[in-house]
Structure formats: structure tokens, C-alpha cells
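Taken from a larger complex, these chains appear in their original positions, while the remainder are omitted.
The letters A, B and C name the chains in turn, as written, and every chain counts its residues from 1.
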């Protein structure tokens, strides 16, 4: 059993419209110290052991499905 | 809460040795002491924990209609159905050629108050299931919404997320959201109304029934897994919202429109195999409701095993499984031996389809957990024999006080143009583009009149016909006089359809009221139903389905009585549909009316003008003369049918001036009109007298129009011409309004977006 | 001449597209189930709009792995005509049959309304029935139609004439106000380098009959027929 946390974020070159809206909303609520917000996805995956290297398999899943390399970056952490 | 059932059970037999249920527990579930005693009497013993839960939810107002049923008998079809074959999920309206329309409206008010996005989304999902469970393909959705003032940030949050939730669900399932209404009034601030309506099309010979016929037939559960969602949702809907709402709230139901889309396609395909004997969707009270109602309707019985129910969560008790309101599930009764064929269809669409029990003939619903019998209840007692109550009514004092206000003594405004702009920018009147642009209103490629006109029109593919649909209710009128207000809701809905060229055919309703246990609220309810029933009979638009939502109040305030009418109309020739926008330069503008052009000062009662300019909710609602209204509608239908009109628009909130402005904006053209009428100018321009329709027509049709009006004993008043880039309105020779089209369009279009930026 | 319309779980413009081909173009057309892999009988394949797999992860992300998509790649390699509409466009981008990606509308809201499109040129199989610079009134209905690609890709699209349609105002000007979703360079539709696979966010099938308020979508749909006739 492994638990993996995957973080998918928009590439910095892309306008993060949602992040901007959230930042505005926070500023308007009085949180003037908020200077930047980026929105991303957080995916928790549970994996059964099946002999494969978790690192390799998850990296593949990210490249193939979980992130779109044209617009997104990803990273992940594995714990047991 | 996890309670171990302590019952002694004979494997196939009965339940005995049950201990009394702690009153705390059943009261918490919303059941009173007398009802508990009734359960004990019916069962001849104390109920198990699972059983008391099943009774509590089925005998809640939400499922059992224990307060409303006696009053709903005023609706003719309802009464006939109750005394006859029973109520189906949604009534069918025959539109000829072997085709029928089913439609229904339902509230999701309390869920939307606590979680607006999911509350509204699951409201849409629930009402769609009511439609396709009858074998109809959903072809349109509408929604009728009420919020507090947009000045309140929490209201903006609710509005934003309700609309987003409706769009999320409706857009994904691929059913166009073609119409609806939104009003903003302070009384809805803490208790918004979210009423979702769905319309389906079927071949009348293909209608499916919610009946568990045929002893031995397998009972199949299809669709999503069952989780702990919404346990006691029906109970939650049957109490007032209050400080404890947060903690009493059942697990929020999460909508999965993708699953629903698969369920629609799979269900319609499975029904087409001819092997489904009966089918019922699962809404409130989930498996409890669908098992006991299908068994009760067929006079059969049913046994199921909760262990066979596919679950999303571990360790669920029978109680939880029976009461779960997990979304996107259906119960099917299958011809014995054909279960594999039917299951294959659902599997093709990647859906669960599991046999969980079978039809029996003993009139009981038996619920097993493996070998253990955990509930044994006469199906009819659960489904049909909810105790009903005749509640007290008392006319509230505010009514008389409001009616006695002298509206002819009000000061006139200094600048009528300013008032017009103010009314156009009042959120209840302003353009709802901000809302319906977020809804896919074109998918299925049948929408022939898009949102923004009096009613949406959808062509019926493969025929020349089209249907028109609208929802209407002015809660303020109903507050001032629920009887007249409800009649106006019916009349206005019919008028909206007629303006589109459609003959009104039938009604579905959603009756939103406050706590019925308070005599004043129940008076409002009773009077509104009386008014609606009478009007529906008069206009020959029977109520074919509906829904009651009580307890719409917070400690601060009760909502206005809000009996929303959803109405269907039929257009024989889709090419003869009509819209509200002026069409051509030079066309004549006229008002067809059942009475005089202006209703005088009295027609300011309950008006938007009175609230927006004088800050008052007072007077009596405008008078409604149903006979005159009917003549007007017949006249306009005749005119549209004969191809005489270029446009037709119902005159409602904001009165003549607003209606004319809306026809200008929709047509992208100005107009010049000159009115002649006695009484205060404000009343002529902004009064909301009923039974008036603004039309435009080519000049050469005027004589014929006049003749037609005379034949119907209807007043025809030519008031001006279409054209130019300004709206000019004169009254008794005084030039009162002279605005650029652009200015009025900006006021009207920009109002809601201005609130919703950022 | 045979058209195919792919059905993914969650497609919801499949029948609209099917009817447009059958009833407006009056051409033979069949549905293609997402599990099917034999596309030999088709000349043109339409990837319709909707919410394949709910679009829950990213629009088009899951659908691109359906068995039919492998076959579609082969079909495109053999030169078959493919048009992706709305979700279909998103799927083709995810499948790398078209460059770039479609991200959330700048306003972050779903938008359903008629927009104006400028036909960039009429040399493609998807616009040969149009005039260059013609303005088409066709509806959009999407939450994620904001076209994005990197600057090199954009330069290539421009240089190769791969941009088919751009959002414009009624006069055909490419203004910011006329750009409903923030798409790069007002891009509404593109074609691959070879010229046989295209995608567009607006829905021509929703503008193919007067009863629906516009017939301009026919220019696009009829172009497919003309291209196949010529081929």
C-alpha cells in the first residue's frame, strides 16, 4: 500500500484567471497582504502493491492523464 | 449514531419482542407521539429502529403530504387520481400524434440554503429522474428562483452558486435549460427558493409505470452506489431553518451529472427492451420510498436484502441503507428471467445493475440484512396511509392593513424617465442574461425561441408542432392576497404562452410556503390553492403534477407565499411562433386589453413601482377578470394564428412603460408612443393592471386586428409606431419619456452584472 | 460518402450532429460507439460536443484514451476528414491530433450564446463554402474554450494558415470584447498541418436551420461535403 499526493499546477506562463479572482476576493475581504494566488489540483491516490516501482508508475500516470503538459506542471510525493 | 437492532427473528417470519423506541429518537426523526402510536397499532408491536426511520421519513410532510393532501384535493386531476389509479410521478399531457409531454417541478430550497451549488445541482438531477422514470426523454429544464436583496453579500453568494450549480448539472446532462424566473425580495434572504422544473417527451404508448407487478419478478437497483448522503433529507425539508440547521443537516448530497446522463440513456434503452415491468426513481427517502410505493401501487409486496445493495461506504447499517438519499439511482422491476438482458444495457453504459430482491404477494415490504429480517411493514401503510391533518387557518392581520392603504394619495415622481430606468435596473425586472448565458439552452437543437422572451419555444422534431413553456409567480401579489395572487400566476403564465403563439395545455406547480403549523401560513396556502385550482379549471389548464414545500422561514421572517406555476402550451405550426421584440420600422404598436388601457391608482397595488420608488409593499394585487383575460388570450392567439402580429409581449411587472421598453430592447429598435388615460401618470405608465398585451403589426393588418378585437370584445388601442433609436412615451399630451435605446438597454442589461462583478 | 458521429459516455451533442448531417446535409451518417475500432467505412468523422466522462478531470482528458481514439488516429493518418466540435475539439487537442489546449474561460463561467466568427480563409476542407472574411453567426456553449498554445506554435499556426475561425464583432473586427473566452489571438477554430483534422469551439450544428435562429453553420457543414466530393 502506498499513498501518493499529486499536485498539478498551471504553468507560470499561463494566466491563472481563477487564482486572480480568488486573490481579488481575498483582498476585498480585507486580506490585503495577499500578493498572489495560484490555483491547482490536489489528487490523493491509493495504490496496492503490485511489484511495480511506484515512482515510475505515478510519473507515467501524471504524464499520460493527470496533467496536460501543454498547460500544466506536476509533482508528487509518495508515502506508505 | 449506530444502534444495534435487538430483535428476535424467525428466518422467514415475523418480528417480535421489539422494545419501545425512545421518544427522543423518533421525535428527533420528526415523528410525533400520536404517529408513533399509530405505527404501533399498524404493526401490532413496537417498530424496529429501521422501521421507525422508514415511517418517520415516509410520514414526513415532504413525502407523505400530511398537511397538504386534503387541500390539494381541490385540484381536479389530483382528486381524480387519488380516488382512482393513484398519482404517477408526473402527469402526461397529450399533444396529439401519439405524443405526450410529461412535466414536473420540485423544490430544493433547504439544501440550497446550506450548500447552494450542490443543493441546486441535485435539485435539477432529482426532477430529471422524475421525468425519465416515466419513459420520457427530458427535453427541457426551467428554474424558478427567489433570493434576498443583491445588496447582501451572502445573497450574492447564494445566487452565484445556485445558478452555477444548475448550469453544472443541466449543461453536463445535455438537457437545455430554456427558461425560468428570478425575483429578489428581502423575505427570501435566509431561505432562498430553488424550484427546478423538467419537461419530457414520450410516445404515449411507451409510458412506464412505477408498479411492482408480478410475484417473483426480480427487483433491480441501478445506478450509483449508496452512501450516507442525505439521510433524513425529507425530515430536514419538513422543519424551519434555524440556528441548529447547521448541526441537524444531513450529509450533503453531491450531484454527479455524468452518472445521470448515463442513467438517462441506459434507462430509456432498457425500457425499450420491453422487459421492465415497473420503474421508479429514488429521490427523498431513497430505497424506502421506491420499494413501498411500487409495491403499494401494484397491491403486491416486496422483499429486499440490504447486503446486496452496492455501497459506496463501509459498515452501513440497514437503517442507513434504507434512508440514504444518494443520487442517480433507480429501482426497476424486471420480467423474471430477463434480468440479464436488462442488466446488460446498464452495463453497456458502465452502470451498476444488481438484483436486490423480488416481488411478493403479501402486501408487506420485508427488509433483510442477509438472513436477518430488520423490517416488515405493510407497503400501503407506509406509502398511502400517512395520517393527514386538517390544520387551522387564520387570515393574517397584515392583509387588511395592506389593502386599506390609499394608493391614490401618493405623490407623483418628478421625473418619469428616471423611474423607468430605475425599474428597468431593478434586479427582479432587469435582464436575466447573466443567468441564462450560464445555461446551455440550445443543446438538443430544438430551442426555437431562446430565453429572453415571454416563453421558451421548442419544436417537436418530426412534426410541425412546437411547445411553449414558462414559469410564473409574483410572490408579492400572493402575499397581499394569496387567492388572487395565485390566480394571476396562472393567468400570467397562460398569457406568456399565448404571446408566443401557444394554446395553454396544462400546469405543474411548486407550492412554496412557510410553516403550515402556523394558522396564518396555512391560510395563505389554502387560499392560494383555492385560487390556483379555480383558475386552472377556468383556463382549462389542469394541474397534472406538482410539489409542496413548507417550512420556508427563518427566525427572522417567513417567505411570501410563492405558488409557482409551470405551464405548457402547444403551437400547431412552429412557423407561427411569436416573440416579444419589435420587428420592423413603421409597424404599429398597440395594446390589446381586457379592460381599460390603465387600471388607475389601484393597479399600483403590489407593484414594483410602489416598492422601488415609494419603498412600500401595500395595496391589493391588481384585479383579475378571468373572463376578460380569456377573451384577450383567445383574441391574441387568433391574431398570431392568422399571421397578423409581428410581436406580442405580456405586460407584467413594471407596467406598460417597462413592457414597451423590453419590446424595444429585444427588437433592437426604438418606438414612439402616445397614451391617453385618466388617473395618475404613474399608474398608467407603471401600474400592473392585468390582461394587457403589447403587440406590433404591419400597418396593413390594423383593420383586421381591430375587427378581431371587436369580435372578442377586447379593447384595441393603437398607441404608436416602431422605429428610430429612441423610446418616446407621451401621456395625455405630456412628453414623459424620451430615452436613447442604448441608455435603457444598458440600464436593463447591466443591472445584475453590476452586482455580480468581482 | 459516409459520415460518422462518435459517441463517448457523456457526449450530448451526438444526436444534434447526427441530425444535422442526416436532415440538413442529407448525407448518410452513423453513430460510432467509443469502443469501436473499425472506421474503414467512413469518409468523415465528427467528434461531437458534450461532457465526455463528465469532463471531471480536464475536458477531453479521459475520452482521448477510448479505443475509438486509437482508430481515429489511424483514420486521420490515412487522410480522413475529422472535425471536432466543442468537446470534440478539446478531445482532439488532448489526443495531440491538434496543437494547443483549451483552458477555462477568462470569466470562469460557462457561456452559451451566439457569437460572430470571421472566416480566415476558404482554402480548407472546413470552410471552402465560405467567403474569406465572411462573418458567421454561430453559438458557443462551453466553460473551457480559452485556446492556448506556446508562441512558437502560434507563429506556426499563423504562418501555415492553420487558423480557420476567429471571434470577431459583427463587422469582422477582432476586438477583445468580441472574444468571449479569452482565446489566444481570438482563435475559435484551427486545423492540423495536413489540413484534414480540425477543431472549433462554436457549434455549427446548432446554427444549421432557420428555426434555430441561424443557418450559418451550414457553411461549415457543407464545406465537408464539397471537400469529399472533390476528393
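FYI, a contact is a pair of C-beta atoms (placed from the backbone, for glycine too) under 8 Å apart; a residue touches a chain by one contact, two chains touch by 3 or more.
Quick caveat: nothing in here was measured; it's all calculated off a predicted structure.
Asker: Would you state the complete complex's composition as copy numbers of each displayed chain label?
Answerer: Tallying all copies in the file yields the formula A x2, B x1, C x1.
One rule holds in what follows: only the chains that are shown with their structure count from here on.
Asker: Report the inter-chain centroid distance for chain A and chain B in whole angstrom, where each centroid is the mean of the CA atoms.
Answerer: Spacing between the chain centres: roughly 40 Å.
Asker: In chain C, what residues contact two or more other chains?
Answerer: If we look for residues of chain C contacting two or more partner chains, we find none.
Asker: Give every residue of chain A touching chain C within the complex, in rising order.
Answerer: 10, 13-15, 17-18, 21, 64-66, 68, 70-71
Asker: Of all residues in chain C, which touch chain A in the complex?
Answerer: It comes out as residues 57-58, 61-62, 65, 93-94, 100-101, 103-108, 148-150, 182.
Asker: Spell out the residues on chain B that touch chain C in their complex, using ranges where they run on.
Answerer: Within the complex, chain B touches chain C at residues 164, 167, 171-174, 256-259, 261-262, 349-350, 436-445, 447-448, 450, 459, 461, 574-575.
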